[in-house]
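The block underneath contains the structure these notes are about, expressed in structure tokens.
One protein chain omitted, others in place.
Chains here go by letter, A and B, matching the order in which they are written, and residues are numbered from 1 within each.
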Amino acid sequence: MRILSLVRITLLMFYRRKALWIASIPLALFALFLAYASPMSPGFSNTDGLVFTGQVLAMFTPLAYAASFSDLMTAGRRTGMDELESTSPLPMAVIRSAHVLGAWVICISSSLLFLVLIAVHQAFKGNGKAILVALAVALVILSPSMLIAMGISALLGALLPTIVARILAVLAWAWLAFYTPLLPLPTLNGGPLAVIGDPIAQGWFHTDPIYAPANGPFTVQSGVISLLWQACIILLLFTGANIASNHIKAQV
Amino acid sequence: MAFVGIQLKRLYRLVLLPFILTAGVLLAGFVLESIWSLRRIRPVMMVLTQVPVIAAGLSTAFVLNGDPIVELAESTPTGWRKVQVTRLLIITGAFLAAAGLLFTGLHMMRLWPRDMGWVSIVTPVGSIFIVNCLVFLIAVLTTSMPTSSLASIAIWLFLCFIWDPYITDPVRQRLIPLFIAAAGAIFGWNMCGDAERNVVRVAAL
């Protein structure tokens, strides 16, 4: 119960960061426009469109989140809140998880809102599964991407000077999301380890992937592997960020 | 001059950053030119030439937020607005100069994406000016580094993925956003002159 209360308060804390909300809405709108205007776009009128929109949101909006969450694990050090939190009987990892959850809710809300709006429109046009698909896309495609971008940002922010961390986090995400397999440099895109939801989109929702798979179409299993892989990365990134920020705190 | 000098002293690492990035991109271009075909280099250069714009926005967001002595600066004859605007000008000037060098280098190596001659210099220079002016406005409005950083990426996304692909003439491409950004900066300038707002906002954080 105490953890739930903590999550509730953290959500409230992030809910009150109105400026962040307001900035994230145009960001989601830009991504929505790109999803609509892209030559690959199947439009907004069917399930394929919902999945594609989710993927475009999962590619573009994390760019901004990678830039803005480099102090996710270290902001408390500046304000002295981390000392206060360290004296709590709750493990620091739980407190930090609540912070991550609060930030994630803000990040996903505007994108989720637009996905659901499209789904409601589709539901009125007779696509009964649209709302469920929208929620599933938000959960299995959008959320992992956002959490990975935030995790990269938090880890680099705990290890490097803020400005360097922000720039590197954006570049790291840009490499993960946009680096095409057509160039002779290593990339995760086109394989089951891609972090922009291609294996899940094709394996589970039977849509066309953004980057053509290197070894035949993605299957249901590819989707499962992709999701587990992303969960592992998220866990590793935030654990790393937590350890790094504790280590730095111990040095100060 | 002492005032500009002391700000420059505080920001010198960030002032060096665009030149380091420029050197890195030029070096990458030089190396790739000898091993890859032009067709392969172009998409890489399209990405790499955006790095200074992203870095400019994030650096400006960093420089304009989180200063702990706003109240103290407001109690001096200099005032907070002058401090902020000086920092904006220093950081923007550095990134503009570096963007000019980057364009010149890549243009001469014939690696600048969508190169239409020297007029294409307005693309990187304009992007940096637009992003920085608007980030200044957002920083004044929100006094929040995460929000300003997020906004800087959103502005860049808009320019890079929504505006630029559809308006290809370099002058037209930059003219309208430049006017909007300049108007935003003037609005930010006026708002930043309100000492009470500056102090109360920072105290409330």
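Just so we're on the same page, a residue touches a chain if its C-beta (ideal position, glycine included) is under 8 Å from a C-beta of that chain, and two chains touch if they have at least 3 such contacts.
Heads up, the rule we're going with is that contacts and distances are computed from a predicted model.
Chemist: Under which of the names "Putative membrane protein SpoIIM required for sporulation", "Isoquinoline 1-oxidoreductase", "Amidase" or "ATP-binding cassette domain-containing protein" is the non-displayed chain listed in UniProt?
Modeler: Answer from the record: the omitted chain is "ATP-binding cassette domain-containing protein".
Chemist: Could you list, sorted by label, every displayed chain in contact with the chain left out?
Modeler: In the entire complex, chains touched by the missing one are B.
Chemist: Against the chain that's been left off, what residues of chain B make contact? List them.
Modeler: Given the touch definition above, chain B has residues 2-3, 6, 10, 68-69, 71-78, 83, 195-196, 199-200, 203 touching the missing chain.
One rule holds in what follows: only the chains that are shown with their structure count from here on.
Chemist: Could you grab the centroid distance between chain A and chain B? Build each centroid from C-alpha atoms only and quote it in angstrom.
Modeler: 26
Chemist: Under the definition above, what is the set of chain B residues touching chain A in their complex?
Modeler: Residues in contact with chain A: 14, 17, 40, 43-44, 47, 51, 54-55, 58-59, 62, 138, 141-142, 144-147, 149-154, 157-158, 161-162.
Chemist: Note which residues of chain A are touching chain B in the complex, please.
Modeler: These residues of chain A touch chain B: 17, 19-20, 23-24, 26-27, 30-31, 33-34, 37, 60, 63-65, 67-69, 71, 162-163, 166-167, 170-171, 174, 178, 180, 183-184.
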